[in-house]
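Every protein chain except one is present and positioned as in the full complex.
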Amino acid sequence: MLLEARNLCVTYRSVHGDVRAVDGLDLSISEHEVFGLVGESGCGKTTLVKALLRLVPAQTRVEADVLRFKGHNLLELPQRRFRREILMREIALVPQSAQNSLNPVQRVGAQIVEAIRAHSSTSRGKAHERVAELFDIVGLQPELMDRFPHEFSGGMRQRAMIAMALVFEPALLVMDEPTPGLDVLVQERLLRRIRAIRERVQSSILLITHDIGVIAETADRVGVMYAGRLVECAPTLPLFEQPWHPYTLGLKNAFPSILELGRELISIPGSPPDLSNPPAGCGFAGRCPFVLDVCHATRPPAVDVATGRVSACTRTADIEHIRAAAAEKVTWHC
Amino acid sequence: MNPEPLDSVAAPMPTGGMRRWAAALRRELAHNWRIIRADRLGSFGMVVIVFAAFVAVFGPWLMPHDPYASLRMTDGRMAVLQQPGAEFPLGTTNLARDLLSQMIAATRTTMIIGLVSGLISIFIGANIGLIAGYYGGRVDNVLMRLTDIVYGMPFLPFIIVLIALFGRSIGFVMLAIVVIVWRTSARVIRAQTIALKQRQFVAFARARGASDLRIIYRHIGPNILPLLLLYTSFNIAWAIVTEASASFLGFGDPNALTWGGILQDLWVSGYTRRAWWWFAAPSLAIVLLVSAFVFVSRAYEVVANPRLADR
Partner (left out) sequence: MALLSVEHVTKHYRIGRSLGAALRRLPPNWIKPVEDLSFSIAEGEILGIVGESGCGKSTTCNILAKLTDATSGRVLFDGEDVTHLSSAALARYRTQVQLIFQDPFDSLNPRLRAFDLVAEAPRALRLWDEPEIARRVPRMLAFVGLPPERYAQRYPHQMSGGERQRVGIASALVAEPRLVIADEPVSMLDVSIRAGVMDLLRDSSRRLGFSCLYVSHDLSILTHLCDRVMVMYLGQLLEVATSKDLVRSPRHPYTRALVAAVPVPDPSYKRPPIEIKGELAKPVNPPPGCRFAPRCPQAMTVCSTTPPMQTVAPGHTVACHAVVTALERKVA
């Protein structure tokens, strides 16, 4: 188990009071796997990333029963050791809108070399070699090392950021929304490249996105996040073929697919709960068409519904009926 | 971000253009009141301004004596250069005039000149800024070259020439102030207009059929309001200081007493070093009132640039 989190809660201060962006999340990522975390805006996925990398603003509380990474207890690790040993070396981040993270007045190769030499005592020559190697891994031509960011296209910049993250061969590569605003062809190429990278390096990848198409294509296992909690977790194919949680079913309904042109799209009415006042029961209860009174009262525990599959729903027993009903539009919009 | 409290749900929309304007104005004022109240210095400034306004309005009734009368003390002597005391709380001048009455009388003139020049200058500056910023091109060039020329005009020589040509009067003092003070607000508002012009809500308005004027005043205007109010307050502060300088140097209207005018009297009398009270009262008043307006404008800074609130 590379990364294990149990009952992770992240609470940050805002003008309106405390906001519980992550509310009792259980997560485990194994070695050499691509874990896709899918969720819409406000579900807490970006906060989760920041919490893992200690990039949260001051006065944010990060609490958990367990938060272990490769044997280190991340909750107790002193900041200095975290900076020196974990950040960039064991866990590396390719941030959201990574394309804008490059310094526009410095050549791309030079920026990565600088990053290498800032974190280790590598000679300039060796650092240069490493950058060339990384460029090869991410599929960028070596001559691009001497170019400036504005000469790179969006997809290429994204790949440059991935190269920067791979510098120290981290055990866990975290990609926060690697494909928003990218054109379809560029996105496809990037995802293909991510799969290729995955073959060549030993890193696991935590891929965070709101696009279930990206997840379907790239991830080995998927976690569905809603209102700060993980509502379902399963290997990719079984998740898509046989979802267990009503939210997952709703997501699938809302996603158009060119393979199913005649299918009617069904949106999920309502909006996510306000996390400055987290609901006592299930976070999805306000929008779930299968809600019962007990759903509002208590949080449904994450239940093993099959090998390697977890779902946090009280009504797992009725799953056949739920799956059938979820396919009808009237169930959601009556 | 502070969410606006939702108005009562059942409030009907007032029909008729005038009534909508009035309702909108009332909302805007209430909103502004909240902004100023939220900032401590701003509230303090507001208190000072309200106090000065009160004195300006009710001056004639508040003055204990005629500001131009030479007064005698209880024992019959002329009250010349008296230090502040029971009879004359702010002291007297070399002509036995009561400084308190002078200050009160001057408050009205000072406030009027400051407010009027300040408001006129922001009116000119804001409109020039909006129009130059929105239309760009030749219009912008012409207006900005005009502003540049005015930037080049030094205040003192300008007012000297005005006075020499037309004599000393309140009107020309105000004219000189307006000409000097509108420059910065024009540039700043132009810059913000240019930035706002690119926003999608302007394209939205255009697509919905809004004319250029409508876009400038109905759509962009409200969005520059915080900046505008900031500069209004600032301009008034500048106007007051400028007027004080002009009057002190002797370019003010001899028939209209202002705080700067009182200082001028002091200077001319030659007693500057000895009559500290004569110096203190108008100087402190000027500093206090100008600071008050600046504090109020600072309160708007937070609204105009919300990121200042996060820190």
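Note that the chains are named A and B in the order they appear, and that numbering of residues resets to 1 at the start of each chain.
Here is the rule we go by: a residue touches a chain if its C-beta (ideal position, glycine included) is under 8 Å from a C-beta of that chain, and two chains touch if they have at least 3 such contacts.
Model, not experiment: these values are computed from the prediction.
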{"item": "Chains in view that touch the one left out, judged over the entire complex", "value": "A, B"}
{"item": "Touching the absent chain when the full complex is considered, from B:A53, B:M144 or B:A205", "value": "B:A205"}
{"item": "Listed residues A:P57, A:P142 or A:P256, member touching the removed chain", "value": "A:P256"}
{"item": "Chain not shown, touching residues in chain A", "value": "40-41, 153, 155-156, 183-188, 210-214, 216-217, 236-237, 240, 250-259, 261, 265-269, 271"}
{"item": "On chain B, residues whose C-beta touches the chain left out of the figure", "value": "1, 3-4, 6-7, 9-11, 13, 15-17, 199-201, 203-211, 214, 219, 222-223, 225"}
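The criterion applied here is as follows: only the chains that are shown with their structure count from here on.
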{"item": "Computed distance of Cα centres, chain B from chain A, in Å", "value": "54"}
